[in-house]
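Okay, handing you the structure first.
Here the complex is missing one protein chain, while the rest keep their positions.
Just so it is clear, A, B and C label the chains in written order, and each chain counts residues from 1 on its own.
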Amino acid sequence: MSTQQTQIEAHILADPCANALGARLVELRPGYARYTLAVTAAMLNFHGMTHGGVVFTLGDIAFAAASNSHGQVAVAQNVNITFVQATQAGAQLVAEASEVTLNGPFGLYDIRVTDANTGQLVARSQATVYRKKAWFGGQKGE
Amino acid sequence: MSTQQTQIEAHILADPCANALGARLVELRPGYARYTLAVTAAMLNFHGMTHGGVVFTLGDIAFAAASNSHGQVAVAQNVNITFVQATQAGAQLVAEASEVTLNGPFGLYDIRVTDANTGQLVARSQATVYRKKAWFGGQKGE
Amino acid sequence: MSTQQTQIEAHILADPCANALGARLVELRPGYARYTLAVTAAMLNFHGMTHGGVVFTLGDIAFAAASNSHGQVAVAQNVNITFVQATQAGAQLVAEASEVTLNGPFGLYDIRVTDANTGQLVARSQATVYRKKAWFGGQKGE
Partner (left out) sequence: MSTQQTQIEAHILADPCANALGARLVELRPGYARYTLAVTAAMLNFHGMTHGGVVFTLGDIAFAAASNSHGQVAVAQNVNITFVQATQAGAQLVAEASEVTLNGPFGLYDIRVTDANTGQLVARSQATVYRKKAWFGGQKGE
C-alpha cells in the first residue's frame, strides 16, 4: 500500500461515529469499501427489529469510505435507501459501497447491506457525492 | 390524551436506538412527530462534521413515530434524503416528520432536520411506509 | 413583468418536449411553476392507466421551469418520485414545483402532481439541481 493510501485509510479509520457504533472496516480500495457490524439490543427500534437508522448508518459509513477513498474530500448529497428485509439483535450485517461512475464534481455509488448469516439483502441504496477541491490524503499525481 | 394514545406514546418512547442516541421526543400527535438531539463528538464523521448517519437516524426516529402514531404497525420502505447543510459538535438538531398522505396500505411522509440555533435546513427527506394489518396500540374503532 | 422575466419566460415556453406533450404553463414566478396537462389515450401504459413517465415528465417540466426561473442555468441531478394514485385518460393533471432551498450551487425542490377533478395527490417528488455559472436570462443584478 502506498504512503498516500496509508494516509487515506488512517483518516477514514478515525471516524468517531463508525467507531462509536462498532462498525469494522474489512476492505478498502479506490472506489470500494466493505464494513461489518454486529447488531446489539441498543440498535433496535420499538418493533424489536434493527433500526432503519442503524442500517442506513452502516451503509453510509461504507459510502463515505468508498467516496473518499481517492483522498479527495467528498460529501454526501443524496441517498435513496430501500429497505428489503428486517433483521434482529445478533445479526451480522455487511455493507458494501461501490463506485458506479464519476462525472465532473459528482460521484454515484451503489450501497448494499446484507445479512451475513442468511446472505439476504437487507437494504440497497443509490447515493451521490459532491467532490470538493480539497484533498485530505495528498493530491492525485503528487 | 386517550388511553390508546397513551399506549402508543409509551410504545414509541421505548425505542432502544432513539434512547441510546439521546434523541428526545418533543411532540407526538396523529401523523406528526418532532424530536431533538444535541450533537456530540462521538456523532461526527472523519471530516469533523455531524455524520450523515446521525442526521438520517434522527429523521428516521421522527418518521417512525409519525408513521406509527395511529397505532397501526408501519414499516419503512423507502427514504430519500437530501443533505443541505453540514453541522458540527454542539449543534442542536430538530427533526420533524409530517404525514403527506395515506393511500391504501401505504403512507407518504415529509421529514425535515433543521439546526435549532441557525434555523437552517440541514436535510430533507421524502419517505414511504407499508402499513401492516397488525396494531400495537389498540385497533382504530375499538 | 421586467424585461429579464419576460426573457426567462420566453426561454422556458420554448421547451420542445413540453410543447410536444401538450403541457401548458399556468403560472411562473421566481422559484415556482405550475403546469397542466390533459391525459390522452396515447399517454397510457399497458394496464390502461396514465404512464408513470408522463406523470414524471409533467412534474419535471414544472421543476425545470421553477429551477431555471431565476435565469441561471440549472440542470437536474436527482429526482425521487413516489406514485400515490393512478389516473386515466381524460384526467386533468396539475404539476406544481416549489423551491425549498438554495444552498451554494445546489437547489432543492418539491414537486406535486394532482388530479384537478378529484383534488387527489397523484405523485410527489423531491428533486435537486446543480446551478451552473451560465445565465440565459441576464445575470442577477445586471
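Keep in mind that, in the parts below, a residue touches a chain if its C-beta (ideal position, glycine included) is under 8 Å from a C-beta of that chain, and two chains touch if they have at least 3 such contacts.
Quick caveat, the model's predicted, so the values are computed rather than measured.
In the complete complex, the residue from C:Leu28, C:Met43 or C:Ala66 that touches the missing chain is C:Met43. Listed here are the chain A residues that touch the chain not shown: 78, 80, 82, 84-85, 100-101, 103, 106, 108, 121, 124-126, 128. Although one chain is not displayed, its contacts with chain B can still be listed: residues 77-78, 80, 106, 128, 130. Although one chain is not drawn, its touching partners on chain C can still be listed: residues 11-12, 14-17, 20-21, 41-47, 49, 51-54, 56-58, 60-61, 64, 68, 73, 75-83, 86, 136.
Please note the rule applied: only the chains that are shown with their structure count from here on.
Centre-to-centre spacing of chain A and chain C amounts to 34 Å, using the average Cα coordinate of each chain.
Computed centre separation for the pair chain B/chain C is 29 angstrom, with centres defined by C-alpha atoms.
Annotation for chain C: residues touching 2 or more other chains are 78, 80, 106, 128.
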